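For chain A:
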Amino acid sequence: MSQPALLLAFDIVLLTTLLALALAAVLSPEPRRAVMLFIAFGLWLSLVWARLHAPDVALAEAAIGAGLGGALMLAAARRAARAAQRGTARRADDGAR
Partner candidate 1 sequence: MSLDLAPLLPGTIVLSSLLPGVFIFLVREENHLLRTVLNLFGAVLKLVLVGVMIWGVYLGQVFETRVQIAPGLELVLHADALSVLFVTLSTVLWLVTTVYAIGYLEHSPNRSRFFGFFSLCVSATVGVALAGNLLTFVIFYEILTLATYPLVAHRGTPEATRGAKIYLAYTLSGGLLLLVGAVWLRTLTGPVDFVAGGVLRGMPADMHRELVAIFALLLAGLGVKAALVPLHGWLPQSMVAPAPVSSLLHAVAVVKAGAFGILRVVFDVYGVEFSSELGLLAVLAALASFTIIYGSLMALTQDGLKKRLAYSTVSQVSYIALGAALLGPIATVGGMVHLVHQGIMKITLFFCAGNYAETLGVHNVSQMDGVGRRMPLTTLAFSVGALGMIGIPPIAGFVSKWYLGLGGVEAQQYWVLLVLGASTLLNAGYFLPILYRAWFRPLPNEWPHEHHFGTRFETMGALLWPPVITAAFCLVAGLFAAAPFSPLEWAQLIARREYGL
Partner candidate 2 sequence: MYSNLLTDPLVLCITLPLLGAALTTALPRHAVPLGILAALATCSAAVTLGVDVWQHGALRLVLGGWEPELAIGLRADGLAVALALMANLVALGISVYASGYFRDPERMRAFWPLWLLLWAALNGLFLAGDLFNLYVMLELLGITAAALGALTGSREAVSANLRYLLVGLLGSISYLLGVALLYTAHGTLDLGLVARAIAANDRLFAVDAAALVLMVSGLALKAALFPLHFWLPPAHANAPAPVSAALSALVVKASVYLIIRLWLDLFAPITGLAAAMFLALLGAAAVVWGSWRALRAERLKLLAAYSTVAQIGYLFLFLPLLAVTPPGPPRDNLLAALVLMALTHGFAKSGFFLAAGLVQTNAGHDRIDDLGGTAQRLPATTFAIALAGSALIGLPPSGSFIGKWLLMQGAIESGQWWWVIVVTTGSLLASAYVFRVLSRAFGLEPTPLKFVTDARAEVPALLLSLVAVALLGLASGPLWTLLALRAGGGA
Partner candidate 3 sequence: MTAQFLYGGAGLILFVLGLWSFLVHAPLLRKLIALNIMGGGVFHVLIAVAYRGDGVTPDPVPHALVLTGIVVAVSATALALVLGARLQDEQRQG
């Protein structure tokens, strides 16, 4: 295989993974899982950008977009999970009474 073709194949693998991660993040109904996938997507995105010679942006995306944004969403997902848990617990309590 010639070098450009190899590079093209590499590019395609990179992008396919990226799209797959995005699709998975979008389709996941469970909040925590979705956020995890989103963080993975963001990190992968920064990888792709590094490949495109955009190291500044890649750094920022990894730190801010995926990192901090992910952390914020993760906290929210955890809160949502806790609220859901409490909700089911309360419902269970009501049922027991």
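These made the cut because all candidates are chains of the complex that A comes from, given by their letters.
Keep in mind that, in the parts below, a residue touches a chain if its C-beta (ideal position, glycine included) is under 8 Å from a C-beta of that chain, and two chains touch if they have at least 3 such contacts; residues count from 1.
These numbers were taken from a predicted model, which means no experiment stands behind them.
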{"item": "Touching candidate - 1, 2 or 3 - for chain A as found in this complex", "value": "3"}
{"item": "Partner candidate 3, residues of chain A touching it in the complex", "value": "7-8, 11-12, 15, 18-19, 22-23, 25-27, 29, 31, 34-35, 38, 41-42, 45, 48-49, 52-54, 56-57, 60-61, 64-65, 68-69, 72-73, 75-77, 79-80, 83, 86"}
